[in-house]
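Below is the structure I would like to discuss, written out as structure tokens.
A selection of the complex's chains, in situ.
Order of writing sets the chain letters: A and B. Residues in each chain are counted from 1.
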Amino acid sequence: MNAADPNEVLKDEVLKDEATLQLDAHGNLRHLLTLKGLDKSLLIDILDDAQQYLTEPGELPARGRSLVGRSVANLFFEASTRTRASFDLAGKRLGADVLNLDVNTSSRKKGESILDTIYTLEAMHVDIMVVRDASAGVPAFIARHVLPHVSVLNAGESDVSHPTQGLLDILTMRQHKGSFENLAVAIVGDIRHSRVAMSASHALSALGVGELRLISPPVLAPEPDSVPGARILDNLEQGLADADVVMALRIQRERIGNLDGIPGIDEYFANYGISYESMKFAKPDAIVMHPGPMNRGIEIEGSLADGPQSVITQQVTNGVAIRMAVLDRVGNTMAPR
Amino acid sequence: MNAADPNEVLKDEVLKDEATLQLDAHGNLRHLLTLKGLDKSLLIDILDDAQQYLTEPGELPARGRSLVGRSVANLFFEASTRTRASFDLAGKRLGADVLNLDVNTSSRKKGESILDTIYTLEAMHVDIMVVRDASAGVPAFIARHVLPHVSVLNAGESDVSHPTQGLLDILTMRQHKGSFENLAVAIVGDIRHSRVAMSASHALSALGVGELRLISPPVLAPEPDSVPGARILDNLEQGLADADVVMALRIQRERIGNLDGIPGIDEYFANYGISYESMKFAKPDAIVMHPGPMNRGIEIEGSLADGPQSVITQQVTNGVAIRMAVLDRVGNTMAPR
């Protein structure tokens, strides 16, 4: 086969069937590429597994030995500190040897192709590839080309998807709200460019969430019909009305004031910022979420992020547990040892 | 609370009380922020612990299991190879999972605040934060905000303090000179900008050193009264006269010849360089120290650094042992496992 051209990766035939690609012949999770199309029962199983990896602050973190002897590569073609650290700790706490490779995209273009990098790691007995990439379709493209025993985990894919983030988000909601049927969830911010919003939407949809609202300035709204069942709104008061869960998204500072229809920082905060003021529209016991890193004072009020309604650090804790649950699960689909 | 503004960190109320902040309710070491104000008995205990982590070259390095299951983050906001490597090995040799995060200050300003980074790591069950920063007050600032079971270790703080360096320095002196009461210690170089000189001075003062002399060109002398009990000198012959210990400091090449009163390299070496020639003023059995990395031929004569009086590589060996002793000690103050 030829070298992977990131531009080719975008082709339709590559993007389709991600959901089926990620299951093996027995219906077990082999790759984690997207939450779109995953069964509710599988999602619940992952949440249940992750729940068992949680311990109290100050206690030793949960550990396991299911990846002892296995090698995991964190292949980050896009910079990340927190997601990389989360996967790094998750792998080490399951006993894996973890290889951290930070490869920026420009050097990738000059050097060898993505696939040659993957084949090289595969030949070194790296059996789990954790991939973050700024191009859509790269994780699925890799998954189509690896050996039958190798697993690919999507750690953030362009504006498309960030499945472990979606899982940690629904785990956090379940811990506070129990079930999803009667829940009103409001996601606020740059919906159009948010892989976080996409993956949360996929998961909430599979779980039969009561109501999903996506709130943004019109210019940052999602494509119509890109999120079936969601209500698209541009008014924060309507969006947060009686919401149980309010998730603020990180907005790229470069975007603010530089796109038609996006105001400056102060106006953005006034109209779309999640604050003690705007939280009055939501239910009194609503929880506040944010995927991090936060722009305090832009998309979220700093003191709210540190206040009693905030579950933001709990999301981080859940992130490690979710990644352990997923690593453990794909490790189990590998050849018997 | 609000995000940490590095400039705010400098405020007086943050800098005071570091010494008490670093002990828990039982007087045990919880953080290591500064040597200033630490009890002599605690310092001696740490030296005694470190001494037990020393083995001969070629033997296996000393190891322990007290941090098995714990996670340590090396959070270096200022570049470092040797201190980072020393903490990395110290953590691994005690069984910890070590996360290396090199974050430069400029990206820190663009991205999330220091505290949000800390809260994120804390939420990932990272219980020991090893922090190096170019701004004064950052380690104490962090220590004030972490959860009760989390420990912060200062791995180099602006011009203020470098406590593990101070500990390894006094361990090295004790190994060669036994006790401190009758010792004359001369520290030579850019005293004004040296966290190494500050931490060594704090420790030597607590141990009741016989005589402490700080020798530098006048423009690089410390603030008057910043080091109580020390003699401030600008003449190398007087400073080294009958000294038992001579410690050369690294001078930033950028400073030489660029500040009023600082001569060029040759003149600096002639007047303040530690050499076979200048060591004639000191006692015949005086030891030569340097924190590294050395500018050979500027602040120290290369062949002297490699000669029999030099204990410079022994300082490095002691550095790993001191860091193991400190990691082990703060690990013990954490919640029971």
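Note that a contact is a pair of C-beta atoms (placed from the backbone, for glycine too) under 8 Å apart; a residue touches a chain by one contact, two chains touch by 3 or more.
A quick note: this is a predicted structure, and the numbers were derived from the prediction, not measured.
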| item | value |
| --- | --- |
| Entire complex copy count, 2 subunits given | 3 |
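Note that only the chains that are shown with their structure count from here on.
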| item | value |
| --- | --- |
| Chain A and chain B, separation of their C-alpha mean positions in angstrom | 40 |
| Chain B residues within the chain A interface of the complex | 1-3, 69-71, 73, 97, 99, 101, 103, 111-113, 116-117, 119-127, 147-149, 334-335, 337 |
| Parts of chain A lying in touch with chain B, wherever the complex brings them together | 55, 57-61, 63, 81-82, 85-86, 88-89, 92-93, 292-294, 296, 302-303, 306, 313-317, 319-320 |
